[in-house]
Structure formats: structure tokens, C-alpha cells
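Note that this complex is displayed minus one protein chain, with the remaining chains in position.
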Amino acid sequence: MNIRRLIEIHAYRGIRHRRNLPVRGQRTHTNARTRGDQASVLPTDSQKNTCFAMAKEKGVGEIEDYAMDLARHFVTGIGPVSAARVEVDEYQWERVSVAGEQHPHAFARASGEIRTTAVTVAGGEGAGGEPALRAWVVSGLKDLVLLKSTGSEFAGFLKDRYTTLAETDDRILATSLIARWRYQTWPPPPGWDEAYAQIRQILLERFATVHSRALQQTLWEMGRAVLEARDDVAEVRLSAPNRHHFLADLAPFGLDNPGEVFFAADRPYGLIQCAVLRDDAADPGPAWDSATAFA
Amino acid sequence: MNIRRLIEIHAYRGIRHRRNLPVRGQRTHTNARTRGDQASVLPTDSQKNTCFAMAKEKGVGEIEDYAMDLARHFVTGIGPVSAARVEVDEYQWERVSVAGEQHPHAFARASGEIRTTAVTVAGGEGAGGEPALRAWVVSGLKDLVLLKSTGSEFAGFLKDRYTTLAETDDRILATSLIARWRYQTWPPPPGWDEAYAQIRQILLERFATVHSRALQQTLWEMGRAVLEARDDVAEVRLSAPNRHHFLADLAPFGLDNPGEVFFAADRPYGLIQCAVLRDDAADPGPAWDSATAFA
Amino acid sequence: MNIRRLIEIHAYRGIRHRRNLPVRGQRTHTNARTRGDQASVLPTDSQKNTCFAMAKEKGVGEIEDYAMDLARHFVTGIGPVSAARVEVDEYQWERVSVAGEQHPHAFARASGEIRTTAVTVAGGEGAGGEPALRAWVVSGLKDLVLLKSTGSEFAGFLKDRYTTLAETDDRILATSLIARWRYQTWPPPPGWDEAYAQIRQILLERFATVHSRALQQTLWEMGRAVLEARDDVAEVRLSAPNRHHFLADLAPFGLDNPGEVFFAADRPYGLIQCAVLRDDAADPGPAWDSATAFA
Partner (left out) sequence: MNIRRLIEIHAYRGIRHRRNLPVRGQRTHTNARTRGDQASVLPTDSQKNTCFAMAKEKGVGEIEDYAMDLARHFVTGIGPVSAARVEVDEYQWERVSVAGEQHPHAFARASGEIRTTAVTVAGGEGAGGEPALRAWVVSGLKDLVLLKSTGSEFAGFLKDRYTTLAETDDRILATSLIARWRYQTWPPPPGWDEAYAQIRQILLERFATVHSRALQQTLWEMGRAVLEARDDVAEVRLSAPNRHHFLADLAPFGLDNPGEVFFAADRPYGLIQCAVLRDDAADPGPAWDSATAFA
């Protein structure tokens, strides 16, 4: 068996069951919650089985297609389901090289970086009242650890009574990037994989080449560059903890330290976030809802 | 030194800087992002210092008060800041008992459970156009691990083509609960600590005493009980992974297993979420926004 | 069903298969490794099944007894097995209190603290050449988070060229303790549970009451007190990372900070370890071997 890609599914549980009809104008809730009646509830276990069976029946090519197939299945195939959200994570593997050749069935994990998608599908009505599906696609990546050893400054900032931070014109800039982008049309030409590769490369190149005056500005430039390059992307969201690297103070030992020895601090840190939205972006609808963001 | 409570601050970075005035009708962005100009940006480091200094100046009593003081400080004291969100986690400690007496300065971590609050403050205008602050308070707990060894069933659910799960009238129900509740008036009588203790106890009691026909229904009953007990709570949100415990199959060894030996499965699992909202609840505003929910 | 205790088994895989007879005086290895012949290998999966079946057949009372039963079973019941090591972790649960009464089947995780045991059993010969089993028992606890808010100093230490640390006569002392003790006779009177409770209490009391001149000295006093109290314990091993809490520097803001506001630093930290061994301690044999310590 020669696998093309390995996909690990983390959050498959995102179907929303239709509410009961309102009775006497009151706000109603599903019987499942209020009376424990499960007759309209598709068990988690069945959803899991569906993920496996669909992988076999349709195959798993690009994760966006797989997620879309699953979400559509739940909405169109299971009566009480009005909407579904499927999130898929893809881990990166590379073939083991043996005597300079790629091995046919041995793999090593390539990177901690994870490719993601979140597809939401909801039932509804078309212009003529006929049943119609609406869908939203947010793709992205997470756990991409980036570092610039120079080309980063932080100066000219607001000083208040509690400011002790020294201004610097040369620091290490490091983060573990989460990036997500919302497509407003799809499939992206020439395909999901190519779009992913292009956007990832744009993010990396902007991170590398923008002289950073602050992480905020770097993120802005990264997101803007994606919108400029791709009309089919409505919005980019970037979330990046500032992984501080402080210069070790070697002066007590009679040593200077011109940007050579740093220590990485874990806490506290700043979490910088940036959303870059096209002026004429399509409405996001439920695209950004997510299981982990609920509570 | 005899400490009363130990508080660990995780996400203090939540201030929002005012945007520049629009120029030529275009959508504008802060100078910080688009041009890297930091003149209106209060550094993370200064915010951190403020957290420490405020803890000394005002003391840390109940975490909601501490978060409110901090958020107000940023909005009223730092010109370019239009809104601030402060999230505080409180860890549980208990005194070490020595010869039956509580020791004055030795502590052991009491539980993995964490008490939380998220306070949002925004500048604005009062009815007469005068400057006025608005605020939102969401308190809660997380990492509360709960288990019922019986009193839980799951049956009568929808069956589709992919359903293989057997119905059961007696199973283990286990979860790691995240609960958050939004106050619509405050401070809660007779105080934040008492309100926390009461709500926590209601959640525990309902979990224990409701015969569970599904985790969804149990969560609904837990949230409803809180709203019934406290008029000052507008909404309760509960997030609970279904930590499955499957009966070990001992039949191949000639043993029966009437609910005695289980194994805990890690993946895949269902994440069940429930929001219980009062009919006349105040508008949530930005109360539920959170740093981790962004991307 | 009313459970008395919940036990989670983490490292059940510790059996050692007999080596083949030596051939031509060479060092030999098992066929399993060198030729992939599995005829003498009991699969992991069978070992797992045995853990479940034994829990049903004999019940699970004290974890030391359960581990001993399992280890003996593998050595005496499975021909090719010459030795077995079973490690069991026990999580702490407490009953949910409802209207002041302990609920019969609802539980909350009580603490992050984990009770541990590691039992090793090996086949061998008695004085008269008859088959005989030898056994070793190491019990303990881990993830016990402790903190003293005063009663701790660190001064008078060696200064070298790279020493910048200031001496202090009042600091916070905090750690996450791993403690393990080796029994030289057993069962301990009046039982495993009582011995565990007594030793845990001694460790806590000594931590609380010893004025700490260094974490090293505190650990030594904790271990020594256990040996003084119990003749059946041959050795105590304590491992404790120094979870530094540094005084926040509030002087730049015109504030003093007499031991009130600290920040917790994650890295780097010192890991302090201490073994306290009775002069006439029995030989440890393989008691301290562990799966995680291998590589």
C-alpha cells in the first residue's frame, strides 16, 4: 500500500439539528436537550463511522473536498440535520530517502506545521424557494514556527507610567503562526493544493522580507499580500504569540553581547492578532464559528 | 507572608487602540499596522508591568474586581485605548495540614480546576453625550473533571446507514467541563466568591442528580438550573467533551462484565456544547469575544 | 454501580522474555529480535487484556496488590517470561456533595496528584534450588504541587565568576514533587493505603515546617523523616524542579514590594533531586528500573 497523504481528523462533530416547530409562540428547544429525547440525534459514533466510510467511498484527495463531501452528506442525507461543520487537519509527511531514492512506503513526519480546513454547509432556499445549500470554506495552517534573527525593531512606542521597556532597532522576532483565510469563491484555480502552497509561500516571503517595525505591522503586510495576490480570498486572519528572545546580559562577566546570545522566555507574552478584510468581501456567515471558540 | 489566594494571569493582552480618522472616505487602519508607527501602541511589556503594579496598589481580592480595575485603567488612563479585555485564571490552593492545624504559609495545589473571568470594558457616551464606560463580565471555571459511574443512558437515537453503536441504559458518563456564565448585573449579591461557589455547586448537583439520557440533556439541565437560581446571570455556556469509557469485552475469557471494568478512550470523541440563554437576556456585546477564539 | 476507586493503567508493558540458550559461547539474543520469530512473545494486546481480566477476576483494591498479582501472573503463568514489571497510576477522585451528602455515583477529580506504584517480579531459585519468585515494590506520588510563601531562604552559597544571584533570606519556595519510596518488607502494617497516607503526610509536614535554607536541604529532611518513621522503607527518592517565583520589580513605579507580588518563571529552572538511603538498606535489585528511564 502506497499512501499519498495522511490525514488526521480532529473535530468531526459539528452538525446542528433542526429545532422543533415553535409552540404557542414560545422560544423552543430541541427535544434532545430539554427532554432527553434522542430520536432526532445522530450519534457521534455514527458520524465517526461516516468519516471512515466516506474516506473509502470517495477517497481523500484535497482536504477541502473531503470536508465538503462530509458536510453535504450530513445536511442532505440526514433529515433532522440543518447545518454541518467539518474541520480537518492534515499532517505533513515526507518519504524516507534510501540510497538517494524516495522509498515507496516509508515516511517521516516532515514538520510540526499542520494544514487545516473548516467547511460549513447549511440548508436553505434558493431564489425560487427551492431547496439549496450554502457553504463556507476557511483554509489555513497552524504551528508554523518562524524566526527572524534580525530585520526587526520595536521603537517609538507609547510610554506610560509603567513603561520600562527599552527601545530597540535590532531584535529577534519569533512566533508560532496560525493563519486562516476565507475563500469567497471556489474551487480556487488551479486547485486547493496549489492555492495553499501559494498562500503559504506569500506569508513566508513577507515575513522574511518586510523589515519589521512591530509584529502587528508584519502580520498586516502578510495578510495584505495574500489579498493582493488572490481575488478569491475575502479575508485573512493571523494569530501570532510574540515568542520573546531577550539578549542575555553578559556585562557582569566583562563580555559584550552584540546580538549573539539570547534566551527564550515563555511567559508572559503578547498575542498579536490581525484580520485583513477585503473592502468588498462577501459576508462571512458562520464561516468563522468553531468548536473551540464556543465557551 | 501569608497569602490569601494565588492568581496566575494568562491573557492580559486585550487592549484595542483607536483607529485613525478616515481619510478621503477610505477604510483606514491604524498607523501601527499599516506603517509600523508605534506612537499610539502601549507595549505588551508595559501592560505586564501594569498588572503587577495594580496587584500591589489595589491588592488582589476577587478576580472579577482585579480584572475590572485593570480594564478600566487601560481605557481611562491610556489615551489611544478604546477598549480592553482582561482575562484572569485563578488556581486552587489549600493549606497544608500539620498536626491537624492549617499551616500559615505552606500550600498544596488543591485541584486541576481553574476559576476564570473575562472582563471587557469599552469607552463610549452616556445618554447625555458625556463620556461613559460600558462593561461586560463573564465568569466561569474550566478543567473540572466529572464522572458518573451510573445514572446515564444513551438510547433511542437516530439510526442511519453508518450507525453501529448499541443502545445502552447504563453507561459511564465522564467529561472535563468548561462552564462560563455572563452576568447582566453586578456585583452579584452577596459577592463574586459566593456567586461562584453557588453556581459551581448547582452545576455539580445537577450533574449528579439528573438521570442522563444524553450529555446534551445533562448540560441543558445544568445551565437551566443556574438561570433559575440567579436573576443576575443572563446566559450560561457549557462545553464538555464526551470522555468515553467503554466496557471491556471479557466474554472471550469466560468472564461477564456487568459494568465493572472499563477502558478510557482518547479519540475520537464528541464535543458537546450547550448555551442556555434567558429570554430577556441583556445583549452580550463583546462579552464572548476571546483571544483564543480569534482565528 | 458504585465505584470505590478509579485506576488508570499507563505502563503495563514490562515483561522480559527468557533468552535462548547460548550457542558456542557467544552472547545470544532472543529469536524475536534477531530473527523476528515471535513464538515466545506475548503480544502487548494480550497483556492489556490480562490487565482488564485480572481487574474483574481479583478486583482492584490497593494498587500495590493489583500490580503484584499481574506481575506474578506473567512470570508464573507464561512460560517464556522471566521477569515482569507493572506500573500503576491511581488518580484521585472525590464524591460530589449534594445537599451536604456524598453522592453514591457522581465524582469530581480531586487533585492533579497521582499515586504510583512499580512492582517488579523475577523468577529465580530458593536456597534449596527450588523455583522461587523475588519481588520489589516502589510506591510513590507525582504531580504534587507545593508552595511556601515564606520560611525559605537561599544565601551563603558559592560565588564564582558567573554568579550574579542576590542572596535572600525570604523567598517563595515552590515545586511539583515526585516522591518514590522502596519498601524492603511488605505488606506494610496496617496496609498499603495507610502507609501511603502516613508517608504523604510526613512529606507534607516536613515541607511545611522545616525552615528551608535550600531545596536540597528540605528534600533531605523530608526523606529522612520517612526513614525514621518507617522501618519497612529502605530508600526515598525525591525529584523537585525549582519553580522560581521572582519578586516583581516595582521600584520604577515608586512602589515597594515587600514579598507581595511575584511572577512565576518557567525556564530555565533547577531540578533538585535527593536520595535518602538507610545504612542497612536491602539491595535495590531492579526496583528502580523504569520504562521511561531507558533511553
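So that you can tell them apart, the chains are marked A, B and C in the order they are listed, and the count of residues begins at 1 in each.
Criterion: a contact is a pair of C-beta atoms (placed from the backbone, for glycine too) under 8 Å apart; a residue touches a chain by one contact, two chains touch by 3 or more.
As the structure is a prediction and not an experimental result, all values here were calculated from the model.
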item: Per the touch definition above, residue among C:Ala155, C:Ala229 or C:Ala251 touching the missing chain; value: C:Ala155
item: Omitted-chain contact residue, chosen from C:Thr44, C:Gln102 or C:Thr185; value: C:Thr44
item: Candidates C:Ser82, C:Gln198, C:Gln216 or C:Asn257 - the one touching the absent chain; value: C:Gln216
item: Interface with the unshown chain - residue positions in chain B; value: 161-162, 164, 252-253, 263-268
item: Residues of chain A (touch criterion as defined above) contacting the omitted chain; value: 1-3, 6, 8, 49, 52-53, 55-57, 93, 96-99, 103, 105-113, 144-151, 170, 204-205, 207-209, 248, 250, 252-253, 255, 257, 259-261, 263-264
item: Contact set of chain C toward the excluded chain (per top definition); value: 9, 11-13, 27, 29, 32-50, 53, 77-78, 80, 140, 154-160, 162-165, 178-180, 212-214, 216-217, 219-220, 237-239, 242, 268-271, 273-275, 279, 290-295
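Throughout what follows, only the chains that are shown with their structure count from here on.
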item: Whole-Å separation of chain centres (CA-atom averages), chain A against chain B; value: 23
item: Whole-Å separation of chain centres (CA-atom averages), chain A against chain C; value: 40
item: Multi-partner residues of chain C (at least 2 other chains); value: 252-253, 263-264
